[in-house]
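Note that one protein chain of the assembly has been removed; the remaining protein chains are unaltered in position.
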Amino acid sequence: MRRDPLAHALIRTVPLLLLGMLWQAASSAGLINTAFLPSPATISVALADLLGGGEIGRNIFITLFRAGTGLLLGAVCGIWLGLMMARSLKFRAWVTPIVGGTYSLPKSALIPLFALWFGIGSLTAICAVYLACLLPMTVNTFQGVVSTPKVLTWSAQALGTSERQMLSRIYLRHALPDIFTGLRIALGFSFVLAISSEMIASSSGIGKLVFFYGENGAYDYMFAAIACVIAVAFLCDRAMLAVSGWCLRWHESAANARTA
Amino acid sequence: MRDLIRPKIELRQVAKTYATDRAAVLALRNTDLAVADGEFVSIVGPSGCGKSTLIYIVGGFLPAEGEVLVDGRAITGPGTGRGVVFQEYALFPWLTVRGNIAYGLDRQGVPAVQRNQTVERLIGVIGLQGFEDRFPRELSGGMKQRVAIARTLACEPAILLLDEPFGALDALTREIMQDELLRLWLESRKTVLMVTHDVTEAVYLSNRICVMSARPGRLVEEFRVELDRTKPREEIFLSDAFNRVRNQVWLSVRKQALAAESKNAP
Partner (left out) sequence: MTARPHEEGVKAAGLRLRSLASVMLLLVIWESAARSQLAPPVLLPAFTVVAAELGRIIADGSLASDLALSLYRAFTGLALAGACGILLGMLMARSRVVHWLIDPLVAIGFPSPKIAFLPVFILWFGIESLSKILLVAFACVFPVIIGTYSAARAVHRVLVWSAFSLGTTQHALLTRVILPACYPRIFATLRIALPVALITTFTAEMVAGGGGMGATLVYSQRFFESPTVFAYILVMLGIGLLLDAAVHAFARRYLAWAEE
């Protein structure tokens, strides 16, 4: 009896459907104050309206643009930094204290600073996301490269790999699982920082939109917008898992790729 | 010849089936085994034949078909009367050597004074004086297994179940530990059921060896070993009697292993 992945995925949604039904029933029975928590039905209506108009699509796109740009830049720089730190002891010696220091700083604390410097446009958000993604990418790349077993590199050298090829063919390949772990973490950060920026200092984006609805008392729209955020974040995470699963299909842990 | 004395451990038509994602896997076929009080029985066989499964069943960790009787009564689960020593990962990493050895006594509510006495004595028995307050992660493989044995002995079980106890150790340490185990057994004459992949070890330590076939496992052959174990290892290993039995057992196991290979061959 082979486990059907589709059936398995569907079974996993059942508790959510049960919860939704419970929520709706409690709402209709008057057990929940709908001023504070609208019923799923009301939220669905608002959601349909949002999706029909262009409002939410446009704002989600803006947020994704900010998060994605920051993530891409942070990933590229982070991988390069991690590589350099792993390959050059001198570089590592100078950079490690700085890297360690920034780990302790909550990156969202820099949002007001960036707002001070760059105003309330996208640059603030992209900078915040970039810095937040830089650290996990650097640390994970470093870890992945530095943990390459000597027997692997020696075998490669004995088989005629040039110094330049070592980097791309051996070290980066070995670090790929760690890099993807870092990417998944950075993806989460990118969303958090983008939305935080929008809530603190922006005039657009889904974070701002959620807040706008909240401030104006349109709570069903607010919940609908939050539902969109959750959905987008979830789908992006799944997409990342799928991509990394495909890229890492050679890895020992590939059998576990389906979990969470 | 029917033995009128009741066996210490008795397995009657014991079988074990695992249900996996793909199909039901028969790990152990109808197995009968009787172990007399004070016997040292080893079970040998090719990898994956189910010998560990058998010992887990006797330990009460896995449910199975058939009957498992200890002192004539069916077992209902794990118990302090059947001490177990596993290959590795069994020591509680958050407890010191002392803490590990005292664990069973603590569970039984033995008063502190008596508990400490027993622990001190056992530490002396296994020769780890000076290491009482170390954590398992600070110990070598051999030392860890000594602690595992002491921890089991603390509860004074009548039966010892050993699942490849020295399988994770290097060859030299293994020899030392085998001699330790032999010494302990000769002193206490507990009933021992051991699983090992090392035929030489089985012949050296046990007075009866059961050979298991490849999966699904079944006990196919039995050998009695009569050696004067008070003699030193060197004498035993170089004796004709030892080597004769060892060759017989080795051939038997090899036959089972080759049968498994040809079954798997395309």
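Odds and ends about this structure:
The first chain written gets the first letter, and so on, giving A and B; residue counts start at 1 in each chain.
Definition applied: a contact is a pair of C-beta atoms (placed from the backbone, for glycine too) under 8 Å apart; a residue touches a chain by one contact, two chains touch by 3 or more.
Only a predicted model underlies this, so the values are computations on that prediction, with no experimental measurement involved.
Judged over the whole assembly, touch between the missing chain and the shown ones holds for A, B.
The chain that is not drawn here is touched, among residues A:93, A:152 or A:247, by A:93. When the missing chain is restored to the complex, the residue among B:107, B:121, B:183 or B:233 that touches it is B:107. Note on the undisplayed chain: of the listed residues B:8, B:29, B:98 or B:151, the one touching it is B:151. What chain B contributes to its contact with the hidden chain is residues 56, 59-61, 77-80, 82-84, 86-90, 92-95, 103-104, 107-108, 135-137, 148, 151-152, 155.
Listed for chain A, the residues touching the missing chain in the whole complex are 11-13, 15-16, 19, 36-37, 93-94, 96-98, 100-101, 103-113, 115-117, 187-188, 191-192, 195-196, 199-201, 206-207, 210-211, 213-214, 219, 222-223, 226, 229-230, 233-234, 236-237, 260.
Quick note on the criterion: only the chains that are shown with their structure count from here on.
Distance between chain centres (mean CA atoms), chain A to chain B: 51 Å.
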